[in-house]
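In this view, the complex is presented without one of its protein chains, the others remaining in place.
After this line comes chain A, so read on.
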Amino acid sequence: MTSLGFSLSRARLAFSGQWLFDGLSADFAPGSWTGLLGRSGSGKSSLLRMIADLPIPDTHDLALSTGDQRPLAGRLAWMAQQDQLLPWRKVIDNVLLGPALRGRPTAAQRQRAMALLDDVGLSDKAEQWPKTLSGGQRQRVALARTLFEDAPVVLMDEPFSAVDAITRLELHELAARLLAGRTVLLVTHDPLEALRLSDRILILGGQPASLRDFEVPGGQRPRALDAPDVQRMQSQLVARLHAPHGDPEGSVS
């Protein structure tokens, strides 16, 4: 799998007759991780759904282009807030959901799924029902399912918000390691999560909403919790999310 960058332009979304945002554009460099933050109702999750071409009830429009000029559809993986494991499929069969929905999984694919379960540390749970797993384990299975698709672009909608804080930190490490090289767009409510995992942070806010860059700490992701930059910037980021989206500088290329 080679890294694939993509960009969006002319993104707009109407909410109850008004443009929530109009004419948004952003570039996502190949292999980079972008954290997308914003208050509730800013439309960040809708923007993510628009990129994934998932149904949303409101009027919307978006132009996408990729680094190799071929369509993005079929080359992106989706990770939602909930793990979305199917309760009637064993853990291994949840990892194999993609091939099962496109036909019939082969023995080789099954082996690969086992290897991925091993990567997320759950090979001993392969034949269990999802209901026997903890929240963190379930999210790891969801990660293995995402990895199985081997998509160069991964869209995540608050993927770690349903687990406890310690588990979340562990999942950060795991995701950063296993999803290296992929272009990731991560919608999150958690400033710390964004600061740990992102090469670039975008804030969606204002009226109509626009995308603004926020400086990220130095160093490799996942950044350590106790890095001084991370701690200091967390409070700045929270302040920025609180503030009205006024300052004119720092527009997005």
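Quick notes
FYI, contacts are C-beta pairs under 8 Å (C-beta built on N, C-alpha and C of every residue); 3 or more make two chains touch, one makes a residue touch a chain; residues count from 1.
Throughout what follows, contacts and distances are computed from a predicted model.
One chain of the complex is hidden; its UniProt record names it "ABC transporter permease", one of "Carbon monoxide dehydrogenase", "Sarcosine oxidase subunit delta", "Chemotaxis protein CheA" or "ABC transporter permease". Note on the undisplayed chain: of the listed residues A:Ala63, A:Leu86, A:Ala180 or A:Ala239, the one touching it is A:Leu86.
Which of A:Met50, A:Leu97 or A:Met233 touches the hidden chain is settled by the complete complex: it is A:Leu97.
Interface residues of chain A facing the missing partner chain: 49, 52-54, 74, 76-78, 80, 82, 84, 86-88, 97-98, 100-103, 129-131, 149.
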